[in-house]
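Input: one structure, supplied below.
Missing here: one protein chain of the complex. Every other protein chain is in place.
Moving on, here comes subunit A:
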Amino acid sequence: MSQGACENQLLSKLALSDKHGEASPYFHGWKAYDNNPFHPTHNPQGVIQMGLAENQLCSDLIKEWIKENPQASICTAEGIDSFSDIAVFQDYHGLKQFRQAIATFMERARGGRVRFEAERVVMSGGATGANETIMFCLADPGDAFLVPTPYYAAFDRDLRWRTGVRIIPVECSSSNNFQITKQALESAYLKAQETGIKIKGLIISNPLGTSLDRETLESLVSFINDKQIHLVCDEIYAATVFAEPGFISVAEIIQEMYYVNRDLIHIVYSLSKDMGLPGFRVGVVYSYNDVVVSCARRMSSFGLVSSQTQSFLAAMLSDQSFVDNFLVEVSKRVAKRHHMFTEGLEEMGISCLRSNAGLFVLMDLRHMLKDQTFDSEMALWRVIINKVKINVSPGSSFHCSEPGWFRVCFANMDEDTLQIALERIKDFVVGDRANKNKNCNCICNNKRENKKRKSFQKNLKLSLSSMRYEEHVRSPKLMSPHSPLLRA
């Protein structure tokens, strides 16, 4: 290896920067899991992975379909005749039947209330590639995007690392269930303008497990239309909605708002969550802007979906009765799992933000903090990882503006494992309650006031920080193919 000074000359600034995010303290949970992964028989005392938003609840339905449809694969005796055509296919439009199948699936995942044109479907290397691509298309280095907090931690890398784009957080508060308000948007927008930062758009994602209601979406669309900036809606959890209100796509909203400039509207989608196929790397950019469609398509050359995978999915997603049944069933199973988990938590006095979608809940542990500071949040988090032995994600890793919230995933494991996790949490909570009674006399007024000031300073610093990361940002060896977590 070269000397340090030489190293700086040798590689690019991108290679030397830490915007890939893996130097973050938030990887502590992943490392703990990786060093000691739970397995019901091989390692029953190991760390349970609840920091990964994966959907493993319906892979059995897909396997059943595969068994009944051998011709869908180019690697079966029934499908081998297509092998040559598919193996050499590298057109960046993607297989026509694949684009059509994706468009149809997107429609059905939105209850058939909206139409999608296959010609606007552009492939990417997962939602990761899709998000980066849309940034390259819409913004220049130095430009910024507004992102409501808390937000998906990998955005800090995906949207920023190679594009040079900046993120301006729009703070949302638990007092109104983290809803995005026009006031907060205007405030963030004006502040950015005063600093001379060019805002190119607003990106909406849903790390809360809630779907946006119609009024909120309409106000967001009005906001960006007034400012003539872009709206990028990350709808990768569209089909994981399991309760009211149902999922409303921005595509639905703009159908009714005839005056909106559609050139400003773009959707990012993926099959990683709704179908539980992250390894297939199917990301989609869907834009109402013809120039963006064209540009994104050319950029997709850097992250095309394997034609083998395109061919298989085109066949499966074209099966209307399979898709309809799948969507109903995934919603049902996520609901059941969500209910099981939240009920379990409530029994021990832990509440969660009310949610109706996603593969996780936002758990409220504010009452378990020593004081309302992010330091206390981190301290509690380390206890949860090291002693309770559960890898969850602290709210600060999502740029949550209030300490005490934790995202907990529940769809990447079997029911037995979830029960074990609940028992561990219960043991911890009961133990914590006992400790709290013992120590209550030590709290004094002076200490409380100092902590409060510290909290404010911490909060201010955090809102300017942008170094938060988690899933999809893998540290070495995580989720190896032999992880006992995965069902084989």
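Simple rule for what comes next: a contact is a pair of C-beta atoms (placed from the backbone, for glycine too) under 8 Å apart; a residue touches a chain by one contact, two chains touch by 3 or more; residues count from 1.
The criterion applied here is as follows: contacts and distances are computed from a predicted model.
According to UniProt, the chain absent from the figure is "1-aminocyclopropane-1-carboxylate synthase 2", selected among "3-methyl-2-oxobutanoate dehydrogenase (2-methylpropanoyl-transferring)", "SAC3/GANP/THP3 conserved domain-containing protein", "Exosome complex component RRP41" or "1-aminocyclopropane-1-carboxylate synthase 2". Only one residue from A:47, A:304, A:409 or A:429 touches the chain missing from this view: A:304. The omitted chain makes contact with just one of the residues A:63, A:339 or A:387: A:63.
Touching the missing chain, out of A:203, A:292 or A:330, is residue A:292.
Residue A:278 is the one among A:148, A:278 or A:358 that touches the chain not shown.
Residue A:230 is the one among A:160, A:230 or A:337 that touches the chain missing from this view. Hidden from this view is one chain, which touches subunit A at 1-2, 6-7, 9-15, 20, 22, 54, 56, 59, 62-63, 66-67, 70, 72-77, 80-93, 95-97, 125-126, 128-129, 132, 136-140, 143, 157-158, 162, 200, 228, 230, 261-264, 272, 276-281, 288-292, 295, 298-299, 301-309, 312, 412, 472-474, 476-481, 486-488.
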